[in-house]
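I'd like to ask some things about the structure below.
One chain of protein is taken out of this complex; the other chains stay put.
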Amino acid sequence: MSVANCYLPWEAEIVERTQETPDIFTWRLRFTDPEIARQYTFQHGQFNMLYLYGVGEVAISVMSGDGSSLLHTIRAVGRVTQAMMDLRVGDRVGVRGPFGRGWPLFDARGQDIVFVTAGLGCAPVVSSIRYVVANRPDYGRLVIMQSVRYRHEALWAPQYDAWRGLPDTQVLLTSSRDKTRWPLWELGRVGVLLDQADYDKNNCYVMMCGPDQMLRDTAKTLIEKGVPGPRVFVSLERNMQCAVGHCGHCQMGGKFVCKDGPVFPFPEVAALMETEGF
Amino acid sequence: MNPAADPNRTIDIHVPVLTRVEGEGSLEFTARNGKVEKLYLRIYEPPRLFEKFLEGQDYTEVPTIAARVCGVCPIAYQMTSIRAMETLFGVPSDPWIHAMRRVIYYGEWLQSHTLHVNLFAAPDFLGFPDAISMAAKYPEEVRRGMRLQGLGNDLLRLLGGRSVHPIGMKVGGFHRAPPRHEVADMVDKLLIAREDARQFVAWAAGLPYPVDEQEFISVAIQHPQEYGITEGRLVSDHGLRVSFEDYPTHFREYQVAHSTAYYSLMDGRSYFLGPLARMNLNFDRLPQPVQALAQELGIRFPSHNMFMNVVARALECYLAVEDSLRILSDYQLPARPFLDVTPRAGIGHYCTEAPRGMIYHRFELDDAGRVSFATMIPPTSQNQLRIEQNLQTAMERFGLEHSDDELRQFCEQVIRNYDPCLSCSTHFLRLEVHRD
Amino acid sequence: MEHKPKIAIHKFASCSGCQLAFVNMGEDLIELLQLVDLVHMAEVGSMAPEDQQVDIAFIEGSITTPHDVDRLLKIRANSACLITIGACATSGGIQALRNNADSGEWMRSVYAKPEFIQSLSTSAAIANHVKVDFELWGCPVSSRQMFTAIRTLLYGVPPLSLREKVCQECKRRGNVCILVTQDAPCMGPVTRTGCGALCPSFGAPCYTCYGPAEGVNTASFGQRLIGLGLHPDQVARRFASINNAAPAFSEATRLFAGEEGKS
Partner (left out) sequence: MAEVPRYFPRARLAELISVVQRAGFRVIGPRVDQGALVYREIDGVEDLPQGLTDEQAPGHYRLAANGTQRHFSWANGMSAIKPFVYAPRERLWRVDRDTHGIHFRPLMSIAPRTAILGVRACDLSALILNDAHFLRNLYPDPYYRLRRENLLLIAVNCSHAASTCFCASTGDGPEVSGGYDLLLNELEEGYLVHSGSPSGDEILQKLATARPSRRQLDQARHQLDACRQQQRAMPPAPRLTGLMSRLDHPSWDAVAEQCLACGNCTAVCPTCFCHREVEAPALDGQSSVHRRDWDSCFNEDHSYLVGMLVRPDIKTRYRQWMTHKLATWQEQYGRSGCVGCGRCTTWCPVGIDFVAQARRVLEDEA
């Protein structure tokens, strides 16, 4: 990010666009300034501020890529994101980033890796899963747990199937609102998967993403099961406007989620996640 | 062109919605054997019962609520109620406040008059269905009108904060005295606008008007020195000379069985209010430059050609620019922009000149300064009978042999000429249509 | 843009002030008319029928007659997006004061022959009759609100609607709080932003013309007004003003007019 003016976006072009589900789409972006494209790097778990011309900015995790091929997966939920869904290949947007603290993928080398996600929370995690898969020898067992509301909402289902076939890898899926149980699927919230997961609780890193309540409940269960608290990481969402720790919206107690997070070791935020209003 | 129609045919014209007037209304008339038999001007505006809402309100709230009768001339509503209460409370006059009140009034006149001349009336005489299509052919003229309208809004904003339902006035004066630099900016704008305003009058005076000579009594406020707006007495060109509190003895509202609205009579006769009436009575009180421009352009008052109402309106725009400029060029910051008032029980009457003509308010207050009874009579309801009479004679003179469409268009022109403000709904009702 | 969006402005019971705010855009209006087709606005002479399909219908005024209801239904059925402008359309306006009164009695006292009046006994907000997509509050709305709404919709995005209190904007403007320095009964702390804190910038107390803000605490604020020397009835009237029928304000009116116990 430009240190001279951290508020100023750079222009980027949509070079590819995929409609993943009726309300989720993926953009491949390229900075139009080759110099910026060359300099841009990110860590898994960081995010960019994407700007829609004339409307405003939203925080979106960086899925993968580099400055000339940057992937973002966006769910159309409100003013900005719904209008973003109408953009076409060739259209221009603004990008600022990357911001925040990412996943501890480096520290986690040699350990078992447990990913837990719910809902669209999967976006920031999927890029890390891909990273672990690509660097499989560096890590121990890989457990991927994902819950969705309805099975048909499961984004990247084929991708999950592919991961399932990898050695030392477990993929556990559940849908919380479906009525019928599908093969390879459980019914219920993510908690129902925890008992099936197979990992070394003393030598693992857990990375989680999803609604606050799911993060809190799952983290507590995992810690009760013996996973050391500092090994449990959560990625949080708060209202974000400046992304550089100035605007104050993302504060959670003394933390600025944008710069101190969005990824936190659970113990850093555990107390605040217990109380409504932080 | 349509072939001439049989003038003795039975004509039933119903203009469902009058356009390019403030508010919504319609016209319905029937002619048989070459005579207009029945003619109603209908107002759609459903009753909003303002006089009732005002009962029980503190005098301080009255200007706020009264303004909501009409978004087109809120200053007239605020000012008339404010002055009614001030006269009751015995608030002395203050030159600064008086001058600023004229300026804010000029703002409203300028805004309302340019809107009418530019967007409502001109398309009639230049043969366009509406202002939008006229703008394509006369872009510069339309822009000039809009600039002047914008200037009116700027004057309103300077003293009132915004152009519709301004918030700057209160019983006793103004909430805020504009700081010097804002006034200086305004003076600059007025200086630039002078030429626009002169051209605007010339343009308006040169539009191809029909001639519609009518018999009518002009009524307006007259002031010994100034062009009457907020101070003076009521006069007519038939000998009326009375103070505002005598309004009820000479003017009377009544409802007629077949009609849709209250009508007003002055000493039993219909009368006419508005820019033309004002010019007819007060032309000699206009500032010198305004009289000079009229002479230069060959504009003469008094006039009984109804279409001169448009010209009168345009000339008042120039008056607004010139006189505001004179007042604001000598601007001094006052120690305080208002006088203290002490409420007292009693009845306050007042009249001022709204853009469309004289407006009358009467408030009955209790000792705590709360309203116990309110009456507000807008100019359009006072002009109502005059409009219908005008239509009747003008139509027969125009010739019933014209096609229905032409007749309809002509009627609309005649009505629009009064710039009737149908939003002033205090006394307008909507009734069923009586059809033959 | 493939097609020029069609917009219409319809009037019901109102003072026409909001339409005028639109006409008062000045030269911006000319700019705007290059971007959209204004197909209905009686004031300027454009008169497409109510059943013409439009992209955006702006509604001014409240619903007071059965005929209004028919017209409104027709407009709604033919508009992709329906936006209320101003207090009348959004909350029923000042004329909603009659909702609580015996309007038959009121009619009789104002009109000699009330039997001719065909009128619903209430003045209702548009949302009481049809679905409203967006509300532009204010009495009147400002030209800026209207063209920002249109501009944003042209971008395919719903207009932003801020609901914070007038105080916030008042402080941004650097105004001194006249409630604190002069005990003025300024309604800023319960009134929705949008006007630019106009009244307090003129040293005048706010009178709620932009309607209730979000999360207002009318009970506490009303008590404070009593503390400043207002009689509870005066407090009730401060709430029962331009937006008297907005739920937060009508409840507050009842609370301070002491009718809570009676009903």
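Letters A, B and C mark the chains in the order given here, with residues in each chain numbered from 1 onward.
The working rule: contacts are C-beta pairs under 8 Å (C-beta built on N, C-alpha and C of every residue); 3 or more make two chains touch, one makes a residue touch a chain.
This structure is a prediction, so every number in the text was calculated from the model and none was measured.
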- Item | Chains on display which the left-out chain touches in the complete complex | A, C
- Query: Looking at the whole complex, which of A:Pro137, A:Pro183, A:Gly226 or A:Gly277 touches the chain that is not displayed?
  - Reply: A:Gly277
- Query: Which of these, C:Cys199, C:Val216 or C:Ala248, touches the one chain of the complex that we don't see?
  - Reply: C:Val216
- Message: Considering the complete complex, identify which of C:Leu72, C:Val190, C:Cys209 or C:Ala252 is in touch with the unshown chain.
- Response: C:Val190
- Item | Candidate in contact with the missing chain, chosen from C:Gly17, C:Gly92 or C:Gly203 | C:Gly203
- Note on the structure: Those residues of subunit A that touch the unshown chain are 1, 3-11, 13, 32, 51, 53-57, 77-78, 92-94, 237-239, 241-242, 244-249, 251, 253-254, 256, 259, 271, 275-278
- Message: Even though one chain is hidden, which residues of subunit C still touch it in the full complex?
- Response: 28, 31-32, 35, 147-148, 151-152, 154-155, 162-165, 167-168, 171-182, 188-190, 203, 214-217, 219-221, 224
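Just so we're on the same page, only the chains that are shown with their structure count from here on.
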- Item | Chain whose averaged C-alpha position falls nearest the assembly-wide average | C
- Note on the structure: Of B-C and A-C, the pair joined by more C-beta contact pairs is B-C
- Item | Distance from subunit B to subunit A - Cα centre to Cα centre, in angstrom | 65
- Item | Mean-CA-position distance for subunit C and subunit B (Å) | 25
- Could you state the distance in Å from the CA-based centre of subunit A to that of subunit C? 43
- Message: Using the touch definition from the top, list the residues of subunit C that touch subunit A in their complex.
- Response: 151-152, 155-158, 160
- Query: Mind pulling up the subunit C residues that touch subunit B in the complex?
  - Reply: 11, 13-21, 23-24, 26-27, 29-30, 33, 38, 42-47, 64-65, 68, 93-95, 97-98, 101, 103, 106-107, 109-113, 116-119, 123, 139-140, 142, 195, 198-199, 201-204, 207, 209, 234, 237, 241-242
- subunit C partner contacts - residues on subunit B that touch it in the complex: 17-24, 45-53, 56-58, 61, 64-65, 68-72, 74, 111, 115, 119-120, 123, 129-132, 135, 142-143, 146-147, 149-150, 153, 161-165, 167-168, 170, 175-176, 255, 257, 423, 425, 429-432
